[in-house]
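All protein chains but one are shown in place.
Let's look at subunit A:
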Amino acid sequence: MPEVRRLLAVLSTTVLLAGCTASPEPPRTPPTGPAPVVSGPATTLRVLAGSELADMQPILDEAAKATGVTVQLDLIGSLEGAERVATGGADGKYDALWFSSNRYLETLPEAKQRLGNATRIMGSPVVLGVRPATAQRLGWTAGTATWKDIAAAAGRGELTFAMTDPATSNTGFSALVAVASALDGSGRALDAAAIDRVAAPLTGFFSGQRITAGSSGWLTDAFLGRMAGTDPGPAVDGLITYEASLLELNSSGKLSEQLTVIRPGDGVVSADYPLTLLTSAPTGARDAHERLTAYLRGRVAQEQIVARTWRRPGTTGVALPSDLPAAPVELSFPDTRAAIEALLTAYQDRLRRPSRTVYVLDVSGSMAKDGRLKQLKAALEGLTGVNTSLTGEHCRFRSREEVILLPFSSRPAAPQRYTVDAAAPQPSRDLLRAAAGRLRAGGDTAVYDSLLAAYREIDGAADRNRFASIVLMTDGESNRGRVLADFEKQVRQRPATAEPVPVFPVLFGEAAEGQMRRVATVSGGELWDARRGGDLTKTFCQIRGYQ
């Protein structure tokens, strides 16, 4: 009875299928693989992001069309962002974070506990771009050099470079870890003791640093300004930043000469851009995060990322542009807070070129009103090691730093010079705090006489191998002594080979914005605004990244 048996077989299958609740029939469209959950209800995802991610806006606009998820990007610097997260300031206000890396955040327990699902989107190593003449001179035209070669060249005085402050910006932080690890050469993540093994060659490396900044965007502009001769000071040989930024610059048509990209052969530290949900985010945001990251990791978005932002893809299967070499090997990045803090502290207090910082402080009569003088004192005191917040710790006056207080009203007062003692830094900072406390208001406003007095202090110093800069805090127009034109003339008369002295004017009260902007521009500095809702303490702290 073959038929019967066959029929019974059919029957039993049918009965089985009918009784089965899970998988009836062969499915209409075979649903293999994970469900592509890309589109969905219109939602806004509030994202606190690193400032360099502004270039993702066009891709995020496309993502919004495809997924219904509109991203509201609020841009912030790395360190400030980390502090915001660690103190709970991002909870409830943001759904997700998007920084170049979570490495620093993960070393802070208060921040780490707030990090939920993290999805890597793309990557870019921190590398060195050098001017063609430099590449020629050092034999690096093929782009092959190691961090060891780079540190040695800088130590010999044959390479100058621009790099951001490792405490406040991710490119500087990544470069510091990369150079230290490469010099250590153990093939292991740096431990707390490693810093002593590499201090000497690292000091050599940092002797070549000519420009520092709190953000990589500003750093790049300063590097280009000096290369083009529009900013004061001699051109600098190299720029340490993301590979993506260098490739973008080279393709921008803005450069008179293409930078040679050096991808150090002994390894790199890369940004990996994890789009990270905050654990405090509501359910809807989780869903939006999932849809958005699925889109961003899809082929279309990945190809756009490579083509438009010059970053490397975060997923497999997306071809690299033919002229882009394979990514260098990643150096082991220490994940211990102790090792990282040891490295950052060593950088500030032992390894970097020390700073000479002049504070030109308006104590004219108008500073007596609205508690302005009190705010000024508090802002200075915030730099003397008493501010224990994350950002505060990194903006204290550093060991070996020379700090000159130059208060002025109708005329500049006598400069008060303090050097932070490397062996006992805190007593030096305490002296500075006491000096700030003694400031008194009264008299007129001689801005330019005082600014020029500050230049004299810097240009007359016997020890010139320092990062020199001026913070100019004023709450009104100059009404005594020399004028802006005199200042501009004096600055232009400085020799072309002299290291420039950037001025960072801080607007306060009724300061003359136009004039102050001009001062910043001609000196190669930057204008800061602490008026109306501005916070003088925070501003003074942020400027530290540029000193």
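The rule is simple: contacts are C-beta pairs under 8 Å (C-beta built on N, C-alpha and C of every residue); 3 or more make two chains touch, one makes a residue touch a chain; residues count from 1.
Just so it is clear, contacts and distances are computed from a predicted model.
Between the names "Cd(2+)-exporting ATPase", "Integral membrane protein", "Glycine--tRNA ligase beta subunit" or "Extracellular solute-binding protein", the one given in UniProt for the chain missing from this structure view is "Extracellular solute-binding protein".
When you scan A:F333, A:Y448 or A:F467 for touch with the missing chain, the hit is A:F333.
Of the candidate positions A:A189, A:L255, A:V300 or A:L439, contact with the hidden chain is made by A:A189.
Only one residue in the set A:A222, A:A244, A:I262 or A:A342 touches the chain that does not appear here, and it is A:A342.
The omitted chain makes contact with subunit A at the following residues, 1, 3-4, 7-8, 10-11, 14-15, 17-24, 27, 31-35, 37, 103, 106, 113, 116-118, 120, 182, 185-193, 265-267, 279, 286, 313-316, 326-339, 342.
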